[in-house]
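A single protein chain has been removed from this complex, and every other one stays in its place.
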Amino acid sequence: MYHKFVPPKRMTLPNGKIVTEKRSPAPLIILLVVIGIILSVRFTEFDIQVLLNHWDKFFDIVRWMIPPDWGFFTELWRPLADTIKMSLLGSILGSAAALPVAYAAASNMIRSRIMISLVKVFLSILRTLPTLVTALIATFIFGLGTTAGTVAIFLFTLAYVGKLLYEQIENADMDAFEAMESAGLKRIEAFRYAIMPQVLPVYLSTALFCFEGNVRYAAILGYVGAGGIGFLLQESLGWRDYSAVGMILFMLIVTVFLIESISEYFRKRLT
Amino acid sequence: MIEFREVDKTYSNGVKALSSINLKLNRGEFVAVIGRSGAGKSTFIRCINRMHEITSGQLIVDGTNVAKLKGKQIRRFRRRIGMVFQSFNLVTRTSALHNVLVSFVPELPLWRKLTGIFPKHNKIAALTALDQFGLLDKAYVRVDQLSGGQQQRVALARTLAQRPDIILADEPIASLDPVTARQVMNDFREINEHMQIPIIMNIHHVEIALEYATRVLGFRDGTIVYDGAAKDVTPDILKEIYGEMEHQTHTVLEEAHAYVS
Amino acid sequence: MIEFREVDKTYSNGVKALSSINLKLNRGEFVAVIGRSGAGKSTFIRCINRMHEITSGQLIVDGTNVAKLKGKQIRRFRRRIGMVFQSFNLVTRTSALHNVLVSFVPELPLWRKLTGIFPKHNKIAALTALDQFGLLDKAYVRVDQLSGGQQQRVALARTLAQRPDIILADEPIASLDPVTARQVMNDFREINEHMQIPIIMNIHHVEIALEYATRVLGFRDGTIVYDGAAKDVTPDILKEIYGEMEHQTHTVLEEAHAYVS
Amino acid sequence: MKTAIQNQLNAAPSRVLYYTVTLTIFLILLIWSAAALDLKLVDESGRSIAAGIIWGLLQPDLDLLFDFSSKGVLYLLAETVAIAFLGTVIGAFLAIPFAFLSASNIVSSKVSFLFRILLIVIRTVPALVYGLMFIRVTGPGAFAGVLTISLASIGMLSKLYADAIENLDTRVFESMSSMGCSTFEKIRYGIIPQLFSIFLSIVIYRFDMNLREASILGLVQAGGIGAPLIFAMNAYRWSEAGSILIGLILLILLTELFSNKMRSKLIKG
Partner (left out) sequence: GNEKNEGEKENNNTAGAAGDVTENVSIDKLSIGFVPSRNPDEIITATEPLKNLLKEEMAGLGYDVKEVDITVGTNYEAVGEALSAGTTDIGFIPGGTYVIYDDDAEVILTSTRAGLSIDSDDPKEWNDNKPTAPTDVQTNYYRALIIAGPSDKGQALSEKVNNGESLTFDDLNDATWAVMSSSSPAGYIYPALWLQENYDKTITDLDNVVQVDSYGNAFARLAAGQIDILVTYADARRDNEAAWTSDFSRTQSIWDETNVIGVTPGIYNDTISVSKSKDSNIIDEAMKEALQEAFMNIAGTEEGKKVIAIYNHEGYQKAVPEDYDNEREAQKIVQSLK
C-alpha cells in the first residue's frame, strides 16, 4: 500500500546501472505511533506529573506486606494446593484435547476446507475470551469452586496449545508423511508416526509453558469464585491484612519459581 | 504386470503432465525413467501407486484396475508397492529401527498403533532388513545422525520390510555424493537381481541410468519418446529426449559425465 | 610492506602461539597460510591488524609500528586492513546493502551515526561494491536469506567498500561447499590481480591453497617452517608442515585431493 | 535367526524404567489434581443456566453495541485499546534494562539470576494487586489501568527480550572491530539492528495479550471494558454481556490478524 503512494528512490551507479530503493515506511509508522500515544494519553488521562509526585505511594502496600505473616501458611497451603491442582488438571486435559483439535485444524492433514476454517475460528474465539470471563461463565454453569476454575483453564489451554500445535503441524516436514501414505498407512496413522515425533517436543514444551502461566492465572480465579488461593487473596485484601497478602504472594512466587525451574529443565531436555 | 492404456493426467491447475501413455512393464525389469525437468517423470511414477489420480485411460497393476480402488483397497494395494524418495522421507528424531518398523503399522491392532509398541517378530523383521544393508549396528541411532547414503539405505530397508512386489524410486540418488550414489545404486541392482523385484526409477544421471538399468523410458512433455533397452541408447536418442537445444543437451550430458568421473 | 621482526605471541593462559616470527610480505602477493589446527595461523593473521596484541618483537605495516598505536589510531589503522571471516560475520536481520554500508560508519558525522541515515554517495559506493560480486539484485534482501556463498560475497563487498590496502582472510571458504568455495576463491584472485590488493589467507584446503596462492607460509607449532612460492611445495614439504604422523598427512592430502576432484 | 540380529534385539536401549517412572509420576499427578473436579453441581440448573447464557449471548444488545456515547461498547473498546496501547509502549521501554540485566551473556550469572527472580516476582503478582497499588497513586480510572498493564507487561517482555539477547550473534563484533568501529558503533550497527525487529515483534505480540488482560483490570476499577462486562455477567444481563463480548472478540481478532501480519513481516523481513 505504502509503496504505491510513495515513489521509490532511484540511484544511478557510476557504471550506469539504475537501482531503485523502496522508501522506508519508518517515518510514517513513527508518526502513527506518536499520534497513538498522544491520543491514548488524552483518553486515559495519563498524567506524568501525578506519577512523579505520588510514585512513592505505590510502595505503601509493598511496605505493609513486609514482613509477610508466616503463620498464615497453615491456612494457605490447602487452597494453594487447590490452585495447583486446578491448573495442573486444566493444563493436562487442555493439552490432551488440543491434539485432536489441532489435527482437525491443520490444513495439511484435513482435506475439508470448511472443517479447517470452522475449527480455526473456534480456536480463535476461544483464545479471545479472557480467562476471567470464561471462569465467570464457568461458575454460572458448574457452580462456584475449583471445577469452574479447572474448566476455564482447560479452555484457555486448549485454545493456546491448539493454535501453536496446528501451526507446528502445518509447518512439519511432510516427506515422511508422504512416504508412509505410499506405504499404505491411513492419514491418521501416518500422522501418528510421521508428524507426531516431529511436533512432540514443541507440543510438550508448550504445554509445560502453559501450565506455568496457568498457575499464575489460577491465583486470581478465586476472584470470580472459581476457587483456590484467589479467595484467600481477596479476603485478605478485603481485611486490608497486607501481611497475609504478602504471605500469599510469597508462596505463589515460590511455587511459580519451582515450577518454572522444573519445566525449564524439561524444556531444555526436550528441544 | 503394470500396464498403462491411453493414460492421461491433467493437474487441477490445467497442466497436462501425461498424455496417451501406452506401456507394459514386466517382472524383473530395472526400468530407468529419464527426461528433462517437468517432463512428467514424477507424475508417471506416482500414478502407479495412486499417490496421484489419473485423469483418463486405464492403469492396470497385476490385473487390478488401479483407478477403481477405494479407501482401504488403495491402502492395501499401496502396501504391495514400495516407494523410495529423493529426500529419503524418513521420520527424523527417531531411530533407524523405528523408521523401518513403521512399515508394519497397518497390520497392527489398534492399541499397538496408538502406543507404538511393536511385537517382537516385527522388530526381528526390521532388524533383518537393516542387516541386509549393513546397518544393523546403526539400528538404534537417530536417522538424522546418519549420513545421506545411510539414510537412503534405511529408506530402502523400510521399503523392503514392506515385502513389496514392485519398487518405485523417485530420483533416489539425487541428493547423494557420487561415491555414495553408486553404493545405493548397487543396492538397487542387488534387490532387483537377487530378489527379482522389478524397479522403476526416475533418474537424472544419464550415465548411471544407462549403466544400471535394463530398460530405459525417455519422457518428453508428458509423452514417451523412447522405450527400449539401455544398451541401445545413442547420443541421438538422448538428444531427442532432452531436446534440440544444443546447449541444454550438452550440459546434461556433461553433468552426467562429471558425475561418474 | 608488512614486516614481522622477532615477533612472539603468548596468550594470557600461557599458550605460546607464535615464536620468533621473521617475515616480510610484499605488495600484490597472494599469500596462503597453511598448517595444522592450532599451529597459530589465526593468531598470526589477527596480530596484523591488532585484533590480538603481540607479546614481543616488532610488527611494522607500511612503515608504522603497529604495537605503538593507541585507541583511535588503532581504529583508523584497522580501516586500511580488510578482514574476511570463516563465518562471514554479517549483521543478521538486515539487508546486504546495510551490511556493506556499515563499513562507512566510522567516517560519518555523529547525527548520521545515531540515525543510521547514510549519504547517497555511500549508498552508491556500497551498491557498486555489491555489483562487483553480482549481488546488485540482492541489495535489499536480508542476508540471512542468502546462500552461504552469497553471504561470503557480501562480506567481501563490505571489505572492499572499505577500500583496504591489504585483505586478511581467516579460512573464508571453510563453511562453503566445493563449488561455491571455488567461486569465492576466484573472487579473491580477481581482487588480488585486478586491484593489486595483497591477500593473506588462512586456508585448510591445501590443493586450493597451492592453486590460487603465489606464496605459501607453512606454520607449525607457532613457527614458520616453510616460506616460498606455491609452485615449489612438494609432498615432503607438506609432510614437514603437517607433521610426521603418517596417517595425519595422508588424510590431509587425501582430503585435498577429494576436494578438487 | 542370525545371532547378530538377536544381539541387536536384546541391545535395544531399555527405556522401560524411564517410561514407567514418568508415566507413574504423571498418573499420580493427574489423580491428585483430579480431586479439584467436583461435578456434583452440574445438574439441571447448570444446564439451564448454560442455555440461558448462550441464548443471551446470541441476542446481543445491539443498541449498546452501536452506542457512541461514553457508555457504549465502542467508547469502552476505544478506552481499552488506549489503555493496552499506552501500557504496552511504556512496558516495552521499561523492560529493556531488565532484559539486559537478566541476560546471562551480558551480565554475570549472579546478577542475571537475581533479575530473573525479580522478573518472576513481577510476573506473579496478580494484576489485581497492582491495580490496588496504583489506585493509591493515581486514583481509580484508566490511568491506573495503564500503569498496571505496563508493569504486568514488563515481566513477560523482559523474559522474551532476554531470550533474544542471549541468541545475539556476536560474531559480527569481530568483523566490526576489524573495520575500525568503536564500541558505540558496534552496538548501534551490530546489536540494535539484530534486536530491533525481534523486540518489536515481541511487543506487538504483547499488545495483543494486553488487550485481553485489560479486561481483567475492570475488577480493580482501572478502566476499560472489563468492569461493565463483569457487572453485566454478574447481573445475568446476558444480552448486554453478549454485545460487549462481540465487540471485544471482534477487536481482538482484528488486532490478532494485524499483529500476525506485522510480526511475520518483521521476522521474515
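Should a chain be cited, it is by its letter among A, B, C and D, assigned in written order, with residues numbered from 1 in that chain.
FYI, a residue touches a chain if its C-beta (ideal position, glycine included) is under 8 Å from a C-beta of that chain, and two chains touch if they have at least 3 such contacts.
Since we're looking at a predicted model, the values are computed, not measured.
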Residue touching the undisplayed chain, where the options are D:5, D:160, D:204 or D:230: D:230
Chain not shown: contacting residue from D:84, D:135 or D:211: D:135
Options D:5, D:36 or D:49, residue touching the unrepresented chain: D:49
In chain D, positions touching the absent partner: 41, 45, 48-49, 52, 71, 131-132, 135-141, 218-221, 227-228, 230-231, 234-237
On chain A, residues whose C-beta touches the chain left out of the figure: 54, 57, 60-61, 143-145, 222-225, 231, 234-235, 237-241
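Here is the rule we use: only the chains that are shown with their structure count from here on.
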Contact-richer chain pair (by C-beta pairs counted) among A-D and B-D: A-D
Chain C-chain D separation of Cα centroids, rounded to whole Å: 46
For chain A paired with chain B, centre-to-centre distance based on mean C-alpha positions, whole Å: 45
Contact footprint of chain A on chain C as seen in their complex: 120, 123-124, 127-128, 131, 136, 139-140
Residue ranges of chain A touching chain C (in the complex, touch as defined): 11-15, 17, 19, 21-22
List of chain B residues in touch with chain A within their complex: 49, 51, 74-79, 81-83, 85, 87-94, 102-103, 105-106, 113-114, 116, 155, 158-159, 162
